[in-house]
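Showing subunit A:
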Amino acid sequence: MVKPSFSDEIANLLHASHGNPLITCIQCGTCSGTCPAVDYMDHTPRRIIGMIRANLKDEVLNSNTFWYCASCYHCTVRCPAQIDIAETMYALKRYSIWKRVHQEGLVGPTFSETFVKTILRSGRSFEPILATSYLFSAGVRELIQEGVTATKMMLKGRLPMLPPRIKRLDNFKRMVSRVIPLEAE
Partner candidate 1 sequence: MTEKVGVYICHCGSNIAGVVDVEEVAKWAGENLEGVAVSREYKFMCSSLGQELIEDDIKNEGLTRVVVAACSPHLHERTFRRACANAGLNPYLCHMASIREQVSWVVEDNEVATEKAKAMIAGAVNRVQLHEELEPSLVPVNPNTLVVGGGIAGIQASLELADAGYPVYLVEREPSIGGHMAQFDKTFPTLDCAACILTPKMSDVGAHPNINLLSYSEVEEVSGYVGNFSVRIKKKAKYVDEELCTGCGICIEKCPKKVIDDVFEAGMGYRKSIYRPFPQAVPNIPVIDTVSCTYFETGKCKACEIFCPTEAIDFEQQDSYLDIDVGNIILATGYDLFDCKTIPQYGYGRLANVFTSLEFERMCNASGPTEGKIVLRDGVTEPESVAIIHCVGSRDENYNRYCSAICCMSSLKFGHLVVEKTDAEVFSCYIDMRTNQKGYEEFYERLLEEGMNFVRGKVAEVTDAFRLPGEEGKLIVQVEDTLLGIQRRIPVDMVILMAALEPRADAREVGLQFGIACSMEGWFTERHPKLDPVATMTDGIFIAGAAQGPKDIPAVVAQGAAAAARVQGMITKGTVEIEPVVATITEEMCSGCRICNTLCPFNAIEYLEDKEVSYINTALCKGCGTCVAACPAQAISGAHYSNEQIFAEIEGLLYDVISGNGAKAPQVEQEPVPA
Partner candidate 2 sequence: MAEERFEPKIVAFLCNWCSYRAADLAGTARIKYQPNVRMIRVMCSGRVDPTFVLKALALGADGVMIAGCHPGECHYLEQNYKAMRRFSMLKHSLRALGLEEDRVRLQWASAAEGVQLAEAINEMVDQVRALGPLNWPGNWSEDGEVEAAIERLAEEHAEAMEVPA
């Protein structure tokens, strides 16, 4: 059995997008021309697709491109080759989390994992806990700004003090464990 190429591996992770595989990309750049966050990415989405196809696995996993995808799906609806680029970025995030390989200093991976843990613990998300993952990496100035915003919202009654949880939490946790094994808490 031939080892699947990086391109195949990523394509195999795309359950959701039964759309065209990356190999039909004509490198036209519509995705990167559309992307609202492209200025912050170290490689444009088009280039990432090219890099995947060239099997530049390490370079791809170490790029920030897919962590900076805002999931706006604008590239997806415009792609002339009908490649679901936004879902490809999700696939790369998943791959990166599983392989525990990502660019240093990125908040995205930690945040994602915290978020997931929160949901699995209570069934619902809770902003104040989510913010804690952020505390470790943000600078002092940003932290203060965040704090001010949070306080304002708290005063307007828009941030709750206690985390919400669903009623049938036991069932919920067992349901989740049928999909992925839960870590012992």
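A word on the picks: all candidates are chains of the complex that A comes from, given by their letters.
The rule is short, and it goes like this: a contact is a pair of C-beta atoms (placed from the backbone, for glycine too) under 8 Å apart; a residue touches a chain by one contact, two chains touch by 3 or more; residues count from 1.
None of the values given here were measured: they were computed from a predicted structure.
**Q** For subunit A, which of 1 or 2 is the touching one in this complex?
**A** It is 1 that touches subunit A.
**Q** If we count contacts the way the header does, which residues on subunit A are in touch with candidate 1 in the complex?
**A** Interface residues on the subunit A side: 20, 26-35, 38-39, 43-44, 46-47, 78-82.
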